[in-house]
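Note that one protein chain of the assembly has been removed; the remaining protein chains are unaltered in position.
For subunit A:
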Amino acid sequence: MSGFLEGLRCSECIDWGEKRNTIASIAAGVLFFTGWWIIIDAAVIYPRMDEFNHSYHACGVIATVAFLMINAVSNGQVRGDSYSEGCLGQTGARIWLFIGFMLAFGSLIASMWILFGGYVAKEN
């Protein structure tokens, strides 16, 4: 039973080949912009503050900022082996990436908190 999961390596099952980055970009674009249009839809349908507190938009904004921060640094800059150092150097790139991930996880935790604290708890 210990070798049960060894046959489930999905990165070798699907032969992505040269198209991996393109498919990942398309999937990321669909998810990101669908998320933003759902936010816009909620803001349009519930314009009043007592129905939908519009300060909750901060989660989406911070998540977008984090997404841009994380994608601004490349793996080569963090490992230190890229041809150009960037304006912050390797340590700066690592700190930038760290802050980016912290903002991303923070916005995720904040949105979960809003879901349970602002909506699920109020219904009960």
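One rule holds for everything that comes next: a residue touches a chain if its C-beta (ideal position, glycine included) is under 8 Å from a C-beta of that chain, and two chains touch if they have at least 3 such contacts; residues count from 1.
Everything that follows uses one rule, which is that contacts and distances are computed from a predicted model.
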Name per UniProt, for the chain absent here [options: "Dolichol-phosphate mannosyltransferase subunit 1", "DNA repair protein RAD51 homolog 3", "Leptin receptor overlapping transcript-like 1" or "Exosome complex component RRP46"]: "Leptin receptor overlapping transcript-like 1"
Sole residue of A:40, A:88 or A:115 that reaches the chain not shown, by the stated touch rule: A:40
Among A:15, A:50 or A:123, residue touching the chain not depicted: A:15
Missing-chain contacts mapped onto subunit A: 12-13, 15, 17-19, 21-22, 24-26, 28-30, 32-34, 37, 40-41, 44-45, 74, 76
